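The complex is shown incomplete by one protein chain, all other protein chains being positioned as in the whole.
Per-chain residue numbering starts at 1, and chain names A, B, C and D are given in the order in which the chains are listed.
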Amino acid sequence: MIKGTVKGKVWSSRRVPSLPSGALLDVETESGARMIAFDPLGCNTGETVLITQGSVAAAYFNGRNAPVDALIIGSIDDDTNT
Amino acid sequence: MIKGTVKGKVWSSRRVPSLPSGALLDVETESGARMIAFDPLGCNTGETVLITQGSVAAAYFNGRNAPVDALIIGSIDDDTNT
Amino acid sequence: MIKGTVKGKVWSSRRVPSLPSGALLDVETESGARMIAFDPLGCNTGETVLITQGSVAAAYFNGRNAPVDALIIGSIDDDTNT
Amino acid sequence: MIKGTVKGKVWSSRRVPSLPSGALLDVETESGARMIAFDPLGCNTGETVLITQGSVAAAYFNGRNAPVDALIIGSIDDDTNT
Partner (left out) sequence: MIKGTVKGKVWSSRRVPSLPSGALLDVETESGARMIAFDPLGCNTGETVLITQGSVAAAYFNGRNAPVDALIIGSIDDDTNT
């Protein structure tokens, strides 16, 4: 998984039907790269989050063929000792 | 997922039969990398799009073993606040 | 697989239910990149570990759809001759 | 998918049995990276090709567990307008 910081929300009105409704967050990773992750947890801008990628992310949607390859799976506690 | 900007269309007359017919778009990602994505939405050059990758993209074609590993799944609204 | 050095633990109290309980370790890879890996072996900070990624990592959890895309699968012996 | 230019052929006499017979081409991608792709189309050195990667490439071989993670799926027409 990778760590990232939420930078804001992304809106996509024109989309494939199989993309589940829910928040799409713009996230900056520790390497400075940007990605868009589906957020099932309701995270906020500035929050440090944990992201899983690839078919592992899509599997969260239990066989619905959701075209999601990046998923926020946790919010990282502030006192994480790294 | 990643964000990208459509740069134009790509044509491939000589191709494997399992590649579905449909638009193949040349896209530049936020990092400046280039990729070719299958477009089910009819996007235009200059449009900002949302792309999913890997087997998650191929799953869009419901078990037809389509050799597609990059798929446009949405057009990003202009007023996205990032 | 890739080699990495354990830098510390990561805590995520607010998380998706399908993320198994267990240690999440912050690891620096040989290229200097950082990732978070699930640790089934009880590794310590400073240890050199072997990591597998993607759906291969998730398969370790035997069909439980665990959203884990990076897994520590071994601790590398000190006298490895590289 | 990604675009690449064929640089030559690669020969591997000592190989795992599950690697299908067929051409293995050395390809340079637009970013300058090199990869080896299985070629079902008979492409030539200097040709611009379209490559799919990962399990999507292996799925072309219909369940034969072919250890192929990069597959040429098309030759890109010269008049592609990018």
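Keep in mind that, in the parts below, a contact is a pair of C-beta atoms (placed from the backbone, for glycine too) under 8 Å apart; a residue touches a chain by one contact, two chains touch by 3 or more.
Just so it is clear, the model here is predicted, and its values are computed rather than measured.
Q: Which of these touches the unseen chain: C:Thr5, C:Thr52 or C:Asn65?
A: Answer from the full complex: C:Thr52 touches the omitted chain.
Q: Which parts of subunit D are in contact with the chain that was left out?
A: 7-16, 18-19, 24, 26, 33-38, 54-55, 57-58, 65-70
Q: For subunit C, which positions touch the chain that isn't shown here?
A: 1-3, 30-31, 40-41, 50, 52-57, 59-60, 62, 71, 73-77, 79-82
As a working rule, only the chains that are shown with their structure count from here on.
Q: With centres defined as the mean C-alpha position, give me the subunit B-subunit D separation in Å.
A: A distance of 19 Å separates the two centres.
Q: Hey, what residues on subunit D touch two or more of the other chains?
A: 55
Q: Which of line, ring, star, complete and other names the graph you get from chains that touch?
A: line
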